[in-house]
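Removed: one protein chain of the complex. Kept in place: all other protein chains.
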Amino acid sequence: MNIEITFETITFAIFGVLTLAGGIGVVTTRNLIHAALYLIVSLFGVAGIFILLAAPFLAAIQVLVYIGAIAILIIFGVMLTRGMTHLPERFNRQGGLAAVVVIGGFVVLLVGVILPVWGPNGAVAAEAQPIFMTTRDLGIALVDKEQFVLPFEVASVLLTAAMVGAIAIARDDESRD
Amino acid sequence: MVGCISDLSACLIDAGIGPGLAGFLETLVGTLIVTLLPLTLVIILVWIERKYSARVQDRVGPNRVGPFGLLQPAADAVKMITKEDITPAGADRIVYNIAPILSALSVILIWAVIPFSPVHIGVDLSIGVLYFFAVGSVGALAVMLGGWSSNNKYALLGAFRVVAQLISYEVPNILAALMPVMIAGTLSMQGLVHAQAGMWFAISLPLSALLFFISSIAEVGRTPFDLLEAESEIVAGFNIEYSGMKFGLFMAGEFLHVLTIAILTAVIFFGGWLGPGVQEVPALGWLWLAIKSTILYLLALHMRSTLPRVRIDQLMSFNWKFLVPLSLVNIIVVAFLFKLVQELGLTPAADETTNIIANLPQTFILLLGNLAIIGGVLVYLRGLGREQRLANEMAAAVDEDVEHHPHHDEEVAAAAVAD
Amino acid sequence: MVSLWVYLVLAAALFSIGAFGVLARRNAIAILMGVELMLNAVNINLVAFWRFVRPDGGSENMFGQVFTVFVFVVAAAEVAVGLAIIISVYRSKRSVIAEEVDLLKW
Partner (left out) sequence: MNLVNEWGFVGLFMAIGWIFPTLPLVISWFVRPRKKNDIKVSTYECGVETVGDTWVQFKVQYYIYGLIFLVFDVEMVLLFPWALAYSSLDFFAFGAGLLFIFLLADGLYYAWKTDALVWK
C-alpha cells in the first residue's frame, strides 16, 4: 500500500485528525462546555470530509445545522443544568468495560471494512468520478413522486412533533396552563 | 498590463511562469486582495459612520486628526493596540482569546464569495448563498464563547440575549434568500447576479428584499436592534470584560459586517455589479457594486442614527410573530405565482433572459403578488392597531370613570336597590 | 486519491469514540454529544458510499445524500427532545447524571 502525497490526501489527513481528535476530546473532557467546543471541532472536520466527498451542500448544512444550531442548543442546555458541568468522575462504573467493548467493536468493524469487499483488494474499490450540480438533483429526488416525497413530508411532521413535544416538556410548570 | 487585471494567470504564463505555479500565485494574490480589502475598508467605515451620525445629530464629528478627521480611525487603532490587555481572573484563557478572532474571521470569510465584477470574485462556489449563511452562523458562536469565557454574569447574560437574537433573525434572513434562489435556480453568487440581468430581484420580489435587509440589520445588531450593546444605556453586553485590541476586533467585525450585509443585499437583490458598460469593461462592475452597496450602507447608518431602540420582548415578538409568518406566506405566494408564470409560458426564453421586455410579464405578476401581500398585511395591521387603540381607550375611559366618581360602585348598588 | 475504505475506517473510528461516550459518560448531555458523534460517523459512511458506488449523478442516484439529509432531521429532533427531557429532569431531580435517574428501575 503506497500513499500518494497529494492535495487531497493532505486535506483528508487534516480533517480526519480534526474529526477524531475532536471526538476524543468530547468523550474525555471533564468540562462540558469544552466538550461542546470539541464537538464543534469534530463536526467541522466532518464538514471538510463532506467537501472531499464532493458533497459541498451537505458540508454547508453541516456547519449551518450542527455548529450554528445544535452546538448552540447544547451549550444552552449545559448552562441550564448548572452545577453539573464539572462532575468529579467523568465516567460511570462500566467505563472500563465500555472501553473494552468499544475497542473490540472497532476491531470487528475494521476487519469487516478492510478485508472482504471494500478493502485495498476488494471488489468495489471504485474510482470516484467528477460530479456536477448534485444539489439540484437532491431537490428533484426529494419531491419526486416515485422517490422521497413521502419521507420529505414526514420529516416535516417529525420536526413539528419534536418542536411541540420539546416545548411542552421544557416549559416551566408555573407557566403551563 | 490591462489583461493582467482580468486574467492574472494567463498574464503570468505569458511572462514565462509554469501554469501550476501561475494558478497558485493567482489564488494567493486573490486571497490577499480579498482579505486585505475589508480590513482597509473598515478604517474608512469607522470614519464614515462617526461623521455621518454626528451630522445627523447636529454635531461636527471627528475633525482634529488629519484633514476632516480622516486619520481619526488610525489614531483609534493605535490607541487600541497600546492599551493594556486585561484577562479577568477565572477566565478561560484560550477561549477568551479565540472569541474575538473568530468574530472578525466570520465576517472576513464572507468576502470569499462576494462577486465584485464579472471576472473578479474570490471563488464562485456552487453553494455560495449557503456558504454565507454557514459562515455567518459562526458569528453567533463567537459571541457565545466570548460571553462564557469572561467569567462574568453580565457577559454571559448578554451573550445569551445576543445569541437568542441572532439565531431568531437568521430564520427570516434565510427564508428571504430562498426566493431569489428559487427563481434563479442556482445557489452561486455569480449565478444570482447573472439571473438579474433582465430585472433586479428587488423589483420582482420587493418583500423578500425588505425582509432580507431588515433581518440582516438585526443579524448585525444595529439600531433599532442593538440590544446587545445599547451603548447609551448599559455598559456593554457580552464583550464587557474585553479591553484593548480584542475589544477592537469585536468592534471592527461589527463595522465591517454592516458593509458586508449592504453588499450582499446589493448582490442578491439589486443586481450586484450589473450596470451599463459592464460587458465591455468588466472592471466597471466594482463601481456599480460600490454605488449600490454604499446607498444601502448609508440607509443602514441612517436607520442607526434616527430610529429608537426596541425592547427585547418586542424584538422577539417582531421576529417570530411578524417576520417569520410573513416570510412563510411570501414563499407560498411567490412559489405559486412563479409556477403559474411558468405554466402560462410567460418566463423569458433561454436566449432572452437579459432582455428587459421579455422579463416584464414575469416581473409584473410577481410584483403584483408581493404588493398584494404587503397591502394585506398593512390592512390587517391597521385593523389590529385600531382594535388595540379602542381597547386602550376603553380601559382609559373606565379608569377615568373610577377616578371621577369614587362612589361609582355604591351609586350603582344604590340604583339597583332602588329598582 | 483517497479510497473508499479509508473513509470507512475514519467513520468506524468516529463511531467507536461516540459509542464509548454514550456507554461510559455519566452526564446525560455528554451522552447526547456521543450520540451526535455516532450519527456523524453514519453520515460519513452514507456520503462515502454515495460518492464511490453511485456517483453518476442524476436524481435517481441521490440515495446517500437524501439519507444524510434525513439523518440531519432526526439528529435535530433527537437533540431538541433529548435536551428538553434533560432540562425537565434537572428541574425536578437537580441532577443530570444518567444513573441517578432511576424512577423506572427496580
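Per-chain numbering from 1; labels A, B and C assigned in written order.
Everything that follows uses one rule, which is that a contact is a pair of C-beta atoms (placed from the backbone, for glycine too) under 8 Å apart; a residue touches a chain by one contact, two chains touch by 3 or more.
What you are looking at is a predicted structure, and each value in this text was computed from that prediction instead of being measured.
Engineer: Taking the complete complex into account, which shown chains does the hidden chain touch?
Structural biologist: Every shown chain touched by the left-out chain: A, B, C.
Engineer: Check the options B:Ile13, B:Leu41, B:Leu70 or B:Val123 and report the residue that touches the missing chain.
Structural biologist: B:Val123
Engineer: Can you tell me which of B:Ile331, B:Leu346 or B:Val377 touches the chain that was removed from the display?
Structural biologist: Here the residue in touch with the unshown chain is B:Ile331.
Engineer: Just to verify: which one of A:Phe12, A:Tyr38 or A:Phe57 makes contact with the chain not shown?
Structural biologist: Residue touching the absent chain, from the options given: A:Phe57.
Engineer: Which chain B residues would touch the chain omitted from the figure, given the whole complex?
Structural biologist: Counting only chain B, the missing chain is touched by 23, 27-28, 30-32, 34-36, 39, 77, 80-90, 97, 100-101, 104-105, 108-109, 112, 122-126, 130-131, 151-154, 156-157, 160, 163-164, 167-168, 170-171, 174-175, 178-179, 181-183, 185-187, 235, 240-241, 244-246, 248-249, 312-313, 316-317, 320-321, 324-325, 328, 331-332, 335-336, 338-339, 342-343.
Engineer: Under the stated touch rule, tell me which residues of chain A contact the chain that is not displayed.
Structural biologist: With respect to the unshown chain, the touching residues of chain A are 7-8, 11, 51, 54, 56-57, 61, 64-65, 68-70, 72-73, 76-77, 79-80, 82-83, 85, 130, 135-140, 142-143, 145, 149, 152-153, 155-157, 159-160, 162-164, 166-168, 170-172, 175, 177.
Engineer: With the missing chain put back, which residues of chain C would touch it? List them for me.
Structural biologist: Considering the whole complex, chain C reaches the absent chain at 69, 72-73, 76-77, 79-80, 83-84, 87.
Keep in mind that, in the parts below, only the chains that are shown with their structure count from here on.
Engineer: Quick check of your reading of the touch definition: is the inter-chain graph here a line, ring, star, complete or other?
Structural biologist: line
Engineer: Name whichever of A-B and A-C has more C-beta pairs touching across its two chains.
Structural biologist: Here the pair linked by more C-beta pairs in contact is A-C.
Engineer: Which integer distance in Å separates the CA centroid of chain B from that of chain C?
Structural biologist: Computed from C-alpha means, the inter-chain centre distance equals 34 Å.
Engineer: If you average the CA atoms of chain A and of chain B, how many Å lie between those two points?
Structural biologist: For chain A versus chain B, the centre distance works out to 30 Å.
Engineer: Got the chain B residues that touch at least 2 other chains?
Structural biologist: none
Engineer: Two-or-more-chain contact residues of chain A, please, as numbers and ranges.
Structural biologist: 57, 61, 69, 76, 133
Engineer: Inside the complex, what are the residues of chain B that reach chain A?
Structural biologist: Touch residues, chain B against chain A: 95, 125-127, 130-131, 133-135, 137-138, 140-141, 144-145, 148, 156, 160, 163, 167, 170, 185, 187.
Engineer: Any idea which chain A residues touch chain B in the complex?
Structural biologist: 33, 37, 40, 56-57, 60-61, 63-64, 67-69, 71-72, 75-76, 79, 133, 135-136
Engineer: Name, in rising order, each residue of chain A that touches chain C in their complex.
Structural biologist: 4, 6, 8-9, 12, 16, 19-20, 23-24, 26-27, 32, 35-36, 39, 42-43, 46, 49-50, 52-55, 57-58, 61-62, 65-66, 69-70, 73-74, 76-78, 80-81, 83-84, 87, 89-92, 94-95, 98-99, 101-103, 105-106, 109-110, 113-114, 118-120, 122, 124-129, 131-134, 137-138, 140-142, 144, 147-148, 151, 155, 158-159, 161-163, 165-167, 169-170, 172-173
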